[in-house]
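Just one protein chain is left out here, and the rest sit where they should.
Take a look at chain A:
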Amino acid sequence: MMMIHRWRRSGEFVRSACKSLSSLRPEHNSMSPPVSGFVNRYESKGKTFQSNAWNDHNRELDLGRNLGMMQQYKSFGSSSASKVQRNPLFSSLEPKDVSYFKEILGDKHVIEDEERLETANTDWMHKYRGSSKLMLLPKNTEEVSQILKYCDSRSLAVVPQGGNTGLVGGSVPVFDEVIINVGLMNKVLSFDEVSGVLVCEAGCILENLATFLDTKGFVMPLDLGAKGSCHIGGNVSTNAGGLRLIRYGSLHGTVLGLEAVTANGNVLDMLGTLRKDNTGYDLKHLFIGSEGSLGIVTKVSILTQPKMSSVNLAFIACKDFLSCQKLLVEAKRNLGEILSAFEFLDNNSMDLVLNHLDGVRNPVSSSENFYILIETTGSGETYDREKLEAFLLKSLEQGLVSDGVIAQDINQASSFWRIREGITEALQKAGACYKYDLSLPVEEIYNIVNDLRGRLGDLANVMGYGHLGDGLIEPYVYEWTSKHRGSISAEHGLGVMKANEIFYSKSPETVALMVSIKKLLDPKGILNPYKVLPHSFFSP
């Protein structure tokens, strides 16, 4: 869901609005400033991100195209909380550093070319841009270790980078951090056809892994719209969820081991391939979801699932959100083990996709308020089909579903998925957008969209869509989320976008421990600085 309108709170509010999920801090009021207080000023600056003032990134200077009537808004609040300064303790790049890197990596893999750097410095959404002057392309773990050992000794900040498809500005430099891109480390190391355990380097592209596994009759336990570009190392580092989470669970469960390099160049070999291994603290979990701030993941060992041939997909229309929720419950109950995806999008999202993408049509003939994608994966073609049909027909009779279609072949199924997966792409084309991913208790999920619509009226186009099956809806208001016991980042991570917002979802004690762990593993703070955890803990 995107709020085309971005709003910010003042720093003061951020500090005082810390809410833990379990208790409210007694010494602070739970302030709920009116929505209108957060409308930020927008200036239409044309199509591309021109500003070099990183500090202003939170003010959404990048607008893309105009949004019709929305061009200027009155500014009410300031956004001082978002200002981050370059840490003066970090060194600046010197020629001797570049020479050293060329020595260990070879000239070809030390990139100073401006065009290539521009791409590497800019995130996928074109919202964030750093000013790094150097990108390194290591070919193996040993090289990553040498790079980090050197950078640590020189106090050079670095940004680990994979496919650069992140949505929270976590994969691009904030200032001049050296970019370490693992794209060359893209080999599959081993695959066990009995257990389904795949061991590969972190730079493998998710879609390539899926294609490789397909020939063996297996599937990756995760799938996302960015699969053509994202790396498995990045997926693991951000604990990516995606479309199949409802069926296969999260990476914390499916990743059996990993190899990571810490800030001082130490190689941590935690690359187990065993399903069961209770020997000591399971440290890999620290790295899964740490967004590159505790170490660079170089190898991954992941449990893959046998491919099941019978896949069915239905595109359903529902009148209201309550029906969607009931449908979810009934689907889990009736489809049980064969349910593999349950996605939802609202009318605004559908309109957006129809307007901005080519060759896309609404599978359901009438326009409805909500659309649901239900996918089943099983081994019995006819049996699964009948089960899905019976379930949907019953739902139709009960009035839970107002209309729907079932894909008759893979092409039709792909076109249904294109609609859901294409929302992010359509958003980018539509112009200025603020994309949030939040998770909330299922019953609360759509209330926030309606809430926002009520308050913003004509000013913004608010839409909701997401992995309803996991309780995720993108995007939302942090405060609303926090008040309703949700997470401000269900899947995309905190990155730079939400680094200071962690208190909306985690208690101060928890965050303090996170900071201690970070300082233990990365005393100089060179790994992906200014991200994940609040800036105040690390400013000198």
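Observations
The criterion applied here is as follows: a contact is a pair of C-beta atoms (placed from the backbone, for glycine too) under 8 Å apart; a residue touches a chain by one contact, two chains touch by 3 or more; residues count from 1.
Following the convention adopted for this analysis, contacts and distances are computed from a predicted model.
Missing from the rendering is one chain, named in UniProt as "Electron transfer flavoprotein subunit beta" (options: "4'-phosphopantetheine phosphatase", "ferroxidase", "Ribosome production factor 1" or "Electron transfer flavoprotein subunit beta").
Screening A:Leu283, A:Leu357 or A:Val405 against the full complex identifies A:Val405 as the residue touching the chain left out. Considering A:Thr119, A:Ser367 or A:Ser414, the position touching the chain not shown turns out to be A:Ser414 (whole complex).
Which of A:Gly272, A:Gly289 or A:Pro363 touches the hidden chain is settled by the complete complex: it is A:Pro363. If you put the hidden chain back, the residue from A:Cys151, A:Val311 or A:Leu452 that touches it is A:Val311.
Mapped onto chain A, the interface with the missing chain covers residues 214, 309-311, 315-316, 363-365, 381-382, 385, 389, 392-393, 396, 401, 403-412, 414.
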